[in-house]
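There's a structure below that I have some questions on.
For this depiction, one protein chain was excluded, whereas all remaining protein chains were kept in their positions.
On to chain A.
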Amino acid sequence: MLKIINGGIETVVEDWPGRIGYLDNGMSSSGAFDNVALGLANVLVGNQPGEAGIEIAGGYFQAEFETDAVISVTGTDMKPTLNNQPIPLWESIKVNKGDVIKFSHFAEFGFRAYIGVAGGIDVPLVLGSKSTCLFGSYGGYEGRKLQKDDVLKFGKPSKDLDSLKGRKLKPEAIPEYSREWVLRAIPGPNTSPDYLTKEGMDYLFANSHKVQLNSNRSAVRLAEASELSFARPDGGVAGSHPSNVLDHAYAIRGSLNICGNTPILLIADGPTLGGYMSALHVINADLWKIGQGTPGRDFIKFVFCTQEEAVEARKQQREWLSEKSLA
(Lines give C-alpha, C1' and ligand atoms only; values in the text may rest on other atoms or scores of the structure.)
Protein backbone atom coordinates (compact mmCIF):
# COMPACT_ATOMS: atom_id res chain seq x y z
CA MET A 1 0.00 0.00 0.00
CA LEU A 2 1.04 3.57 -0.62
CA LYS A 3 -0.14 6.47 1.52
CA ILE A 4 -0.10 9.78 -0.27
CA ILE A 5 1.63 12.66 1.54
CA ASN A 6 1.41 15.17 -1.32
CA GLY A 7 -0.49 14.52 -4.53
CA GLY A 8 1.59 17.10 -6.38
CA ILE A 9 0.31 18.99 -9.41
CA GLU A 10 -1.68 16.21 -11.07
CA THR A 11 -1.07 12.57 -10.20
CA VAL A 12 -3.46 9.91 -11.47
CA VAL A 13 -3.79 6.14 -11.80
CA GLU A 14 -3.69 5.12 -15.47
CA ASP A 15 -3.40 1.88 -17.40
CA TRP A 16 -3.16 1.15 -21.14
CA PRO A 17 -4.91 1.06 -23.57
CA GLY A 18 -7.47 2.55 -21.23
CA ARG A 19 -11.24 2.30 -21.47
CA ILE A 20 -11.73 1.42 -25.08
CA GLY A 21 -14.96 0.42 -26.80
CA TYR A 22 -17.24 3.15 -25.46
CA LEU A 23 -16.66 6.06 -27.83
CA ASP A 24 -20.17 5.61 -29.22
CA ASN A 25 -21.47 6.32 -25.73
CA GLY A 26 -19.43 9.50 -25.45
CA MET A 27 -16.79 8.00 -23.17
CA SER A 28 -13.19 8.72 -24.00
CA SER A 29 -10.53 6.10 -23.55
CA SER A 30 -8.37 7.88 -20.97
CA GLY A 31 -5.23 5.78 -20.31
CA ALA A 32 -1.60 6.68 -19.75
CA PHE A 33 -0.56 9.89 -21.47
CA ASP A 34 2.82 8.28 -22.13
CA ASN A 35 2.19 4.58 -22.61
CA VAL A 36 5.86 3.91 -23.35
CA ALA A 37 7.07 5.18 -19.96
CA LEU A 38 4.24 3.29 -18.24
CA GLY A 39 4.85 0.16 -20.32
CA LEU A 40 8.58 0.08 -19.57
CA ALA A 41 7.91 0.80 -15.88
CA ASN A 42 5.64 -2.24 -15.85
CA VAL A 43 8.06 -4.50 -17.70
CA LEU A 44 10.77 -3.62 -15.17
CA VAL A 45 8.63 -4.81 -12.26
CA GLY A 46 7.34 -7.96 -13.95
CA ASN A 47 3.87 -6.71 -14.92
CA GLN A 48 2.07 -6.79 -18.22
CA PRO A 49 2.93 -3.50 -20.04
CA GLY A 50 -0.64 -2.18 -19.79
CA GLU A 51 -1.00 -2.67 -16.02
CA ALA A 52 -2.06 0.39 -14.03
CA GLY A 53 0.67 2.62 -12.65
CA ILE A 54 0.97 6.11 -11.26
CA GLU A 55 1.25 9.03 -13.68
CA ILE A 56 2.81 12.21 -12.27
CA ALA A 57 2.38 15.40 -14.30
CA GLY A 58 4.56 18.37 -13.38
CA GLY A 59 5.85 16.91 -10.13
CA TYR A 60 5.93 17.30 -6.33
CA PHE A 61 4.37 13.90 -5.62
CA GLN A 62 5.30 12.42 -2.24
CA ALA A 63 4.13 9.20 -0.58
CA GLU A 64 5.00 6.61 2.04
CA PHE A 65 5.06 2.86 1.41
CA GLU A 66 3.03 0.94 3.96
CA THR A 67 4.24 -2.42 2.66
CA ASP A 68 7.43 -3.74 1.07
CA ALA A 69 7.29 -3.52 -2.73
CA VAL A 70 9.32 -3.45 -5.92
CA ILE A 71 8.88 -0.32 -7.98
CA SER A 72 10.34 1.44 -10.99
CA VAL A 73 10.37 5.09 -11.93
CA THR A 74 10.39 6.14 -15.59
CA GLY A 75 9.62 9.20 -17.70
CA THR A 76 11.04 12.66 -17.09
CA ASP A 77 13.67 12.87 -14.38
CA MET A 78 11.90 14.55 -11.47
CA LYS A 79 14.91 13.80 -9.25
CA PRO A 80 13.07 11.17 -7.23
CA THR A 81 14.41 10.27 -3.80
CA LEU A 82 13.73 7.47 -1.35
CA ASN A 83 14.24 8.62 2.23
CA ASN A 84 16.03 11.67 0.75
CA GLN A 85 18.53 9.50 -1.18
CA PRO A 86 18.44 9.71 -5.01
CA ILE A 87 17.02 6.66 -6.78
CA PRO A 88 17.75 5.62 -10.37
CA LEU A 89 15.25 5.84 -13.21
CA TRP A 90 14.55 3.04 -15.69
CA GLU A 91 15.33 0.18 -13.28
CA SER A 92 13.47 -1.72 -10.59
CA ILE A 93 14.24 -1.18 -6.93
CA LYS A 94 13.05 -2.74 -3.69
CA VAL A 95 11.34 -0.44 -1.21
CA ASN A 96 10.49 -1.22 2.38
CA LYS A 97 7.59 -0.41 4.62
CA GLY A 98 8.05 3.12 5.93
CA ASP A 99 10.14 4.37 2.99
CA VAL A 100 9.16 7.78 1.66
CA ILE A 101 9.38 8.52 -2.07
CA LYS A 102 9.53 12.15 -3.12
CA PHE A 103 9.65 13.86 -6.49
CA SER A 104 10.80 17.34 -7.48
CA HIS A 105 9.56 18.86 -10.73
CA PHE A 106 9.86 17.88 -14.40
CA ALA A 107 13.30 18.00 -15.96
CA GLU A 108 15.02 19.65 -18.89
CA PHE A 109 13.26 17.12 -21.11
CA GLY A 110 9.79 15.64 -20.65
CA PHE A 111 6.88 16.47 -18.37
CA ARG A 112 5.49 13.24 -16.89
CA ALA A 113 7.00 10.57 -14.67
CA TYR A 114 5.56 7.12 -13.95
CA ILE A 115 5.79 4.73 -11.05
CA GLY A 116 5.37 1.06 -11.85
CA VAL A 117 4.62 -1.24 -8.93
CA ALA A 118 5.07 -5.02 -8.98
CA GLY A 119 1.51 -6.35 -9.05
CA GLY A 120 0.09 -3.06 -10.33
CA ILE A 121 -2.26 -0.63 -8.66
CA ASP A 122 -5.33 -2.29 -7.22
CA VAL A 123 -8.26 -0.02 -8.02
CA PRO A 124 -11.64 -1.25 -9.26
CA LEU A 125 -12.14 -1.84 -12.95
CA VAL A 126 -14.66 0.61 -14.37
CA LEU A 127 -15.92 -0.62 -17.73
CA GLY A 128 -12.83 -2.76 -18.10
CA SER A 129 -10.14 -0.24 -17.19
CA LYS A 130 -8.36 1.11 -14.11
CA SER A 131 -7.70 4.45 -15.84
CA THR A 132 -8.80 7.74 -14.35
CA CYS A 133 -11.00 9.94 -16.53
CA LEU A 134 -10.48 13.29 -14.84
CA PHE A 135 -13.13 15.08 -16.84
CA GLY A 136 -15.74 12.40 -16.27
CA SER A 137 -14.75 11.86 -12.61
CA TYR A 138 -14.71 8.09 -12.90
CA GLY A 139 -12.14 5.31 -12.90
CA GLY A 140 -8.76 5.19 -11.19
CA TYR A 141 -8.82 6.27 -7.58
CA GLU A 142 -12.31 7.63 -6.94
CA GLY A 143 -12.32 9.28 -10.36
CA ARG A 144 -9.89 12.02 -9.40
CA LYS A 145 -6.26 12.95 -8.99
CA LEU A 146 -4.50 11.70 -5.86
CA GLN A 147 -4.41 13.84 -2.74
CA LYS A 148 -3.04 13.76 0.79
CA ASP A 149 -4.06 10.72 2.88
CA ASP A 150 -5.31 8.63 -0.05
CA VAL A 151 -4.14 5.03 0.23
CA LEU A 152 -3.43 3.00 -2.92
CA LYS A 153 -3.43 -0.79 -2.71
CA PHE A 154 -1.09 -2.92 -4.79
CA GLY A 155 -1.90 -6.12 -6.68
CA LYS A 156 -0.08 -9.42 -6.38
CA PRO A 157 3.41 -9.41 -7.94
CA SER A 158 4.14 -11.94 -10.68
CA LYS A 159 7.19 -13.28 -8.78
CA ASP A 160 8.72 -12.89 -5.34
CA LEU A 161 9.99 -9.36 -4.76
CA ASP A 162 13.68 -10.21 -4.49
CA SER A 163 13.69 -11.75 -7.96
CA LEU A 164 12.09 -8.61 -9.44
CA LYS A 165 14.50 -6.01 -8.02
CA GLY A 166 17.56 -4.73 -9.85
CA ARG A 167 16.11 -5.23 -13.33
CA LYS A 168 17.40 -2.75 -15.89
CA LEU A 169 16.66 -1.82 -19.48
CA LYS A 170 18.99 -2.15 -22.41
CA PRO A 171 20.34 1.38 -23.06
CA GLU A 172 18.69 1.47 -26.48
CA ALA A 173 15.28 0.72 -24.92
CA ILE A 174 15.25 3.97 -22.95
CA PRO A 175 13.25 6.49 -24.99
CA GLU A 176 14.96 9.61 -26.26
CA TYR A 177 13.40 12.85 -25.08
CA SER A 178 13.50 16.18 -26.83
CA ARG A 179 12.02 19.65 -26.76
CA GLU A 180 10.76 19.17 -30.31
CA TRP A 181 8.64 16.05 -30.45
CA VAL A 182 8.38 14.53 -33.92
CA LEU A 183 5.01 12.86 -34.42
CA ARG A 184 4.27 10.69 -37.41
CA ALA A 185 0.83 11.52 -38.75
CA ILE A 186 -1.63 10.39 -41.43
CA PRO A 187 -3.61 13.16 -43.17
CA GLY A 188 -7.38 13.18 -42.77
CA PRO A 189 -10.27 12.94 -42.52
CA ASN A 190 -10.71 16.71 -43.24
CA THR A 191 -7.77 17.54 -45.43
CA SER A 192 -6.90 19.09 -48.81
CA PRO A 193 -8.37 19.77 -51.27
CA ASP A 194 -11.82 19.79 -49.61
CA TYR A 195 -11.15 21.50 -46.28
CA LEU A 196 -7.60 22.88 -46.32
CA THR A 197 -5.64 24.07 -49.31
CA LYS A 198 -2.48 22.21 -50.23
CA GLU A 199 -0.59 25.15 -48.73
CA GLY A 200 -2.63 24.74 -45.54
CA MET A 201 -1.64 21.10 -45.18
CA ASP A 202 1.98 21.91 -46.06
CA TYR A 203 1.93 24.54 -43.32
CA LEU A 204 0.94 21.95 -40.71
CA PHE A 205 3.70 19.56 -41.75
CA ALA A 206 6.42 22.15 -42.40
CA ASN A 207 6.35 24.00 -39.09
CA SER A 208 6.96 23.30 -35.42
CA HIS A 209 3.98 24.07 -33.22
CA LYS A 210 4.45 25.23 -29.64
CA VAL A 211 2.55 23.40 -26.88
CA GLN A 212 0.31 25.89 -25.10
CA LEU A 213 -0.01 26.31 -21.34
CA ASN A 214 -3.69 25.36 -21.29
CA SER A 215 -3.00 21.82 -22.46
CA ASN A 216 -4.14 18.94 -20.29
CA ARG A 217 -5.28 15.31 -20.39
CA SER A 218 -8.21 16.24 -22.59
CA ALA A 219 -6.41 18.13 -25.30
CA VAL A 220 -3.05 19.59 -26.17
CA ARG A 221 -3.48 23.00 -27.71
CA LEU A 222 -0.84 24.16 -30.14
CA ALA A 223 0.08 27.73 -31.04
CA GLU A 224 -2.45 29.56 -33.21
CA ALA A 225 -1.68 28.94 -36.87
CA SER A 226 -2.63 32.26 -38.39
CA GLU A 227 -1.24 31.29 -41.80
CA LEU A 228 -3.32 28.14 -42.08
CA SER A 229 -5.27 28.44 -45.33
CA PHE A 230 -8.69 26.88 -45.71
CA ALA A 231 -10.27 25.59 -48.92
CA ARG A 232 -13.75 26.88 -48.07
CA PRO A 233 -14.77 30.50 -47.39
CA ASP A 234 -16.82 29.43 -44.37
CA GLY A 235 -18.27 26.39 -42.65
CA GLY A 236 -21.64 26.63 -44.40
CA VAL A 237 -24.54 25.68 -42.15
CA ALA A 238 -22.05 24.46 -39.52
CA GLY A 239 -20.73 27.95 -38.77
CA SER A 240 -19.06 31.06 -40.10
CA HIS A 241 -15.43 29.95 -39.73
CA PRO A 242 -14.24 27.41 -42.33
CA SER A 243 -12.92 25.13 -39.57
CA ASN A 244 -16.56 24.36 -38.70
CA VAL A 245 -18.14 21.16 -39.95
CA LEU A 246 -21.35 19.43 -39.01
CA ASP A 247 -20.82 17.47 -35.79
CA HIS A 248 -18.99 14.24 -36.43
CA ALA A 249 -17.12 11.60 -34.45
CA TYR A 250 -13.57 12.51 -33.51
CA ALA A 251 -11.02 9.77 -34.06
CA ILE A 252 -9.40 10.07 -30.64
CA ARG A 253 -6.70 9.42 -29.52
CA GLY A 254 -4.44 11.47 -31.77
CA SER A 255 -6.73 13.51 -33.99
CA LEU A 256 -5.59 17.04 -34.79
CA ASN A 257 -8.64 19.23 -34.44
CA ILE A 258 -8.59 22.60 -36.18
CA CYS A 259 -10.65 24.93 -34.03
CA GLY A 260 -10.69 28.35 -35.65
CA ASN A 261 -7.00 28.73 -36.45
CA THR A 262 -5.88 26.75 -33.41
CA PRO A 263 -4.65 23.18 -33.94
CA ILE A 264 -5.60 21.00 -30.97
CA LEU A 265 -4.50 17.41 -30.41
CA LEU A 266 -7.33 15.37 -28.92
CA ILE A 267 -5.96 12.70 -26.64
CA ALA A 268 -6.64 10.65 -23.51
CA ASP A 269 -9.75 12.25 -21.99
CA GLY A 270 -10.63 14.15 -25.15
CA PRO A 271 -14.07 14.75 -26.64
CA THR A 272 -15.56 11.94 -28.69
CA LEU A 273 -17.40 14.19 -31.13
CA GLY A 274 -17.73 17.79 -32.15
CA GLY A 275 -18.06 20.29 -34.95
CA TYR A 276 -14.52 21.12 -35.99
CA MET A 277 -12.46 19.65 -38.76
CA SER A 278 -9.74 17.10 -38.08
CA ALA A 279 -6.82 17.58 -40.44
CA LEU A 280 -4.53 14.72 -39.51
CA HIS A 281 -4.09 11.86 -37.13
CA VAL A 282 -1.05 11.03 -35.03
CA ILE A 283 -0.21 7.35 -35.25
CA ASN A 284 -0.78 5.21 -32.17
CA ALA A 285 2.92 4.40 -31.80
CA ASP A 286 3.79 8.09 -31.35
CA LEU A 287 1.01 9.15 -28.96
CA TRP A 288 3.36 8.75 -25.99
CA LYS A 289 5.45 11.72 -27.08
CA ILE A 290 2.48 14.07 -26.67
CA GLY A 291 2.40 13.18 -22.96
CA GLN A 292 5.98 14.36 -22.54
CA GLY A 293 5.43 17.69 -24.31
CA THR A 294 5.91 20.38 -21.68
CA PRO A 295 3.24 23.11 -21.77
CA GLY A 296 4.62 26.52 -22.64
CA ARG A 297 8.06 25.16 -23.57
CA ASP A 298 8.12 22.28 -26.06
CA PHE A 299 7.27 22.07 -29.74
CA ILE A 300 5.54 19.48 -31.88
CA LYS A 301 6.45 18.69 -35.47
CA PHE A 302 4.36 16.46 -37.70
CA VAL A 303 5.91 14.20 -40.33
CA PHE A 304 3.95 12.38 -43.00
CA CYS A 305 3.32 8.69 -42.44
CA THR A 306 1.46 5.99 -44.34
CA GLN A 307 -0.97 3.53 -42.80
CA GLU A 308 1.44 0.67 -43.52
CA GLU A 309 4.23 2.47 -41.66
CA ALA A 310 1.84 3.13 -38.78
CA VAL A 311 0.95 -0.55 -38.47
CA GLU A 312 4.62 -1.53 -38.56
CA ALA A 313 5.47 1.10 -35.92
CA ARG A 314 2.78 -0.30 -33.65
CA LYS A 315 4.20 -3.82 -34.00
CA GLN A 316 7.65 -2.50 -33.16
CA GLN A 317 6.28 -0.74 -30.10
CA ARG A 318 4.77 -4.00 -28.84
CA GLU A 319 8.23 -5.57 -29.06
CA TRP A 320 9.74 -2.52 -27.33
CA LEU A 321 7.32 -2.71 -24.40
CA SER A 322 8.19 -6.30 -23.56
CA GLU A 323 10.79 -8.22 -21.60
CA LYS A 324 12.95 -8.18 -24.73
CA SER A 325 13.92 -4.66 -23.62
CA LEU A 326 15.40 -5.89 -20.33
CA ALA A 327 19.20 -5.88 -20.05
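Simple rule for what comes next: a contact is a pair of C-beta atoms (placed from the backbone, for glycine too) under 8 Å apart; a residue touches a chain by one contact, two chains touch by 3 or more; residues count from 1.
We adopt the following convention: contacts and distances are computed from a predicted model.
From the set "Methylmalonyl-CoA carboxyltransferase 1.3S subunit", "Amino acid/amide ABC transporter membrane protein 1, HAAT family", "RNA polymerase sigma-70 factor, ECF subfamily" or "Putative spermidine/putrescine transport system ATP-binding protein", the protein name that UniProt assigns to the chain left out of the figure is "Methylmalonyl-CoA carboxyltransferase 1.3S subunit". Although one chain is not drawn, the whole complex shows that of A:Thr67, A:Asn214 or A:Thr306 it is A:Asn214 that touches it.
Taking the complete complex into account, residues 9-10, 57-58, 60, 105-106, 213-217, 294-297 of chain A touch the chain not shown.
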